[in-house]
Each structure stands twice: as structure tokens, then as C-alpha cells.
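A single protein chain has been omitted; all remaining protein chains appear in their positions.
On to chain A.
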Amino acid sequence: MGNTINKILLLLVLVCLSLSSFAAEPAFIVFYNSGKAVKTVSGKSIILKKGDNLLSTDQINIPEQTQLVLVCANFSVVQLKTKGIYTIKTLLAKCSKETTSASSAYFKYIWHSFSHAHTAPEKDPRAYMQTYGAASRGRGTLITKLNADTINYYNGSLSIGWLPTKAVKTEVYSAATDGDLLITGKPATYIKIDSIAAQLKKSGSYFWEMQGQQNPKRKYLKLWTKASYQTAITKILKGVVATSSAEKAYLTGFMLEERHFLGEASKYYQKALQLESNNQIYKSAFARFTP
């Protein structure tokens, strides 16, 4: 009996650990793998590819003649060329060590300036032809009613409409360019982020677009975990100045919208409108969230 309980407890601990690893932020993102560097997950080896996330609990194996370049959360870069097995935890130390000082950055700049010849556009025009004089019309003319380039989302109702009102399909991808097509929505005049989140299930970074949008860049959707989302919201709410109830609700909505927590902002705008139903500012602020 005691043995069975121990096994169940061990299983629970393992389940909790694996769940927490799902929820955790990535420690590194793989930038380049010249060979067959792999990460080991549950005893299985998975070849790393550009864009893969590495968690602090992961372990990686680098074979001979392989270069692996990782990007840290602070955007510094760690390059691994030597054969061996590395734990991500130990590599994390390299990220913090590689922060640059003002002096080293200055002397790097001096060295770079000394060692690079100064050319002129007149002599080498091909090197100076990055600028072009033409407008891009890669896509169409749909413009979202809300500034939805970035959306931070965990739960709650959130629909985003566009103008001109036209039923088009929406597509959700795994990456900003190319990437796997994860979801194709039915033609509609808006996108329901809550429904997308329900289909995606996993927290993480996603990219979406509507067919015919003006800006060819995909929009960023970050699905947060409950804990990190609540922490972020609490932090924002701390900055809200208390005035009247309606005003406070509006200000909260405004601050949340500024930080792209649109679903949460919508709730507070609605609250402000409920408290002062004749206020035109509250009305128009909330109306934008109505597709």
C-alpha cells in the first residue's frame, strides 16, 4: 500500500514538473545549428532547428564539427562549438556574463571603425542601394479597428474587427514569416481571439493575419500562462491612480490597452461605461472592441 502511495506521489511530482516546464518562459531560442545538435526530452533526442525554444530544464548534446548559436533572453548570444553535453542551466550563466560594459562597447566601436574602410556611394553604388522609392501593395487594404499588432492574452472575450467591413479568412501561424499554418478561420468580419486561444491551447507566441490586410507583417499574439498573466496585470494595476470609480476603470482600461492586454482592457472599458453610461469617451472607447 505504502509503495503504491509513493509511486502515485512520484507520478504527481513528475506531472507537476512537466506542467511547470510547459508554462515556463524559454531560456534560449535556437538561432543556428550547423549540424545535428539535439536536445533531450524524456530520453528522446530532437534535432534543434532555428526558432526552437530551450527551457532551463533542458539538456543539449553537441556532436563533433557542429556549431550551435543560441539567443539569450537578454538578446546576448551564446555560441557552442565544442563537442559535449550541456545543461541549459549552466549556459544561462554565460548570458549574464556577456553583458557589455560601456568601456568594452566603446573600444569595440573604435576597433570596428578603424578596421572598416570608408567607402562612398558614388564609387560603390551597389552597397548603397537599400533604399527604394516605391510603395508596397503586397496585400490589401484591411485595417484593424484596434491597434492589434501585439496582443497579450490569457482569457476573456476578445474580438477584433477591421475596416472596410469585409468577410475574410484569418490564418494563425507558428512564426512571423513562413512557419506552420496552425489555424484557418472561416470568412468573417472579425477575429475571435478567445476562440483562437481555445484551439491553440498551449501558451506561447503565435502570429496571425487576415487575408487582404494592408500591412504584410503578421500580428503577434502571445498566449500567457495564468500565473504570469496575473503577475503582469497586477503590476499594471498598481500604477492606476484612484479617482472616481468610472474614471479609475477607464484609466485601468487605457493602461492595459497601452500594454496590449486588450481582453483585459475591454472589461475595464465596459465597466467604466456601465458606471457612467452617458460618457461619450467611455462609449467610443468600448465601441472599438465591438466587431
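FYI, a residue touches a chain if its C-beta (ideal position, glycine included) is under 8 Å from a C-beta of that chain, and two chains touch if they have at least 3 such contacts; residues count from 1.
We take it that contacts and distances are computed from a predicted model.
Its record in UniProt calls the unshown chain "CHASE2 domain-containing protein", which is the match among "CHASE2 domain-containing protein", "Na(+)/H(+) antiporter subunit C", "Iminophenyl-pyruvate dimer synthase domain-containing protein" or "Citrate lyase acyl carrier protein".
Within the complete assembly, A:137 is the residue of A:137, A:201 or A:238 that touches the hidden chain. Only one of the listed residues, A:85, A:102 or A:129, touches the absent chain: A:129.
Against the chain not displayed here, chain A makes contact via residues 109-110, 113-118, 121-123, 125-126, 128-141, 212, 214, 216.
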